[in-house]
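The structure that follows is given in the form of structure tokens.
Left out: one protein chain. Kept in place: all the others.
Take a look at chain A:
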């Protein structure tokens, strides 16, 4: 902390000090203005307080940022992806690109050259410059505190409430830890809080619509929304939050009869422009940048269609030169045309017992692999006459009946009237036969979409449908992921329903035939919109594919608010430098209690108002804060927390942090209201002041002291584990489920 202070400048030091001892001067002023009632703080206190929390926030996030000097937890993914941007290598990730692009940019600007492999957690950085990327994330993470401070100040108009929120966030070990590494979460939360702050600011400008500041905050809201969505799809929740707020806003405007319909139309249009069109444009732009920057072939190619791959330098489809027309004896790969469809694939493993016939598995696989190769053969032919180089080349024509032999295992693509493993309405597809000799269930009619008879079949361009001759079903990929026995590849079935869909269309991608001349083909260049849609489909499929394994102990959403279990960021053994992502339990439990407290206060206030109880003007103001500002934060918390109960994917503790921000802001507002209310009950001015000031002082001290106790969680622990009684942290292991 000390290290950062000199940077703040000598002139600010007294201001910051004044802010800390704030209750003192505040008290004097209050007693003069309105006896017994805590009043609005003096205008000068606000910038000072803002400076104080900003400095503290930066100090806490940048303290020991370089430690540990090895890869921690998910840095292995996001650092690697940052490197991909610097190297311009194409990759695939389930999250949209903005966060990783920013990490890459930060790395690039700070002189990191993208050569560190980020292979696994624990790898030493050695001479590589990783501080730029960590510093960038820490910077964004530090901004959360002033954002939250300003938001609460705007909502409650109360300095102590805003300070309480800021203190909670500054001294929460979880928030500190999450901000100190190369992760997407600080970036996500930055945009999220940015959106909330600008929305709240924009709402306070509601009395002067279409003013410059109104436009500024409104468009900033939109930009932040796009940013949040662009980092992770959970940004959708904040979009929902802002959307609900906008709808209620518009509803109020509609009910205002003094506003003409033309004016209302203007309001509507302004919001459509700033909250829908502008963010959409920004969102699309970041994808455009993403696809422009990443122009080299890399590990993510196979997830995308053949047409897309041909755009990537170094991909085997780039400036491709292969035989144009399909011929018998050719070795090919077939790619499913559905979005994120895989290659037709088979391997030596059989379907397990009880899943159709016990024959060799046929699946769709997203990665390039030798097992994706198939040989096209005639209905009845032995291998000999095809491999003979002197035999004439015979092209495959539309409507021909062919056999597909798997190159590695020499089994034929086969189907029969057994239920498919997952899609029970379809038939099972297997690999059958020995050395290419099978039975009549191995015959498939090959047809090109939109073509008449007898035409040749073009590699890459023709959209092909394979019809099973014996049963009349069509080869397709259902898009469902097989269980563990199928190596979590995608199911391939034969569908008896003849509905035309990309699921049952294929194109030939690789094509090897030494007898045919290679011709340079430029594949139809996909339009940007197609690429955009395709990449979203791939991301959504990837996200839903992250299912927990059966026997794995996973984090459950109910664990999170109670701070039940943390995440190990670094270090396992006693000698390691250990960092453990866990919220400061005092703060988290305070937040948890406050949610219950808030509900109690809100319900009783609402009932009192509904019963028509006459309130004093101060109480009216308080009830407005509770029912308006508090409810907004409550809504934000719910929106960022409840959806996780319905998600099937793997969940982690850090998913709760956006909700935790809202919860902390709610805590600030609620305690301020509660203490003001209690102070209002005790009318003698001195007792009331003492109660109000003392209450906040106690809360601040509690938070700071608990941080003092738990700070090793974020700033590193070395020595025996906490389960060992000799460890300095032993007394702090308040729950058995904590593993630091």
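As a convention for this text, a contact is a pair of C-beta atoms (placed from the backbone, for glycine too) under 8 Å apart; a residue touches a chain by one contact, two chains touch by 3 or more; residues count from 1.
In the analysis below, contacts and distances are computed from a predicted model.
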Not counting the visible chains, the remaining one has a UniProt entry; which protein name from "ATP synthase subunit epsilon, mitochondrial", "tRNA (guanine-N(7)-)-methyltransferase", "Protein O-mannosyl-transferase 1" or "Probable Ufm1-specific protease isoform X1" does it give? "Protein O-mannosyl-transferase 1"
Of A:422, A:562 or A:732, which residue touches the hidden chain? A:422
Which residue, A:204, A:316, A:437 or A:565, contacts the hidden chain when the whole complex is considered? A:565
In the complete complex, which positions of chain A touch the hidden chain? 251, 254-255, 257, 261, 419, 422-425, 484-485, 497, 549-551, 553, 565, 572, 607, 610-612, 646, 648, 723, 737, 739
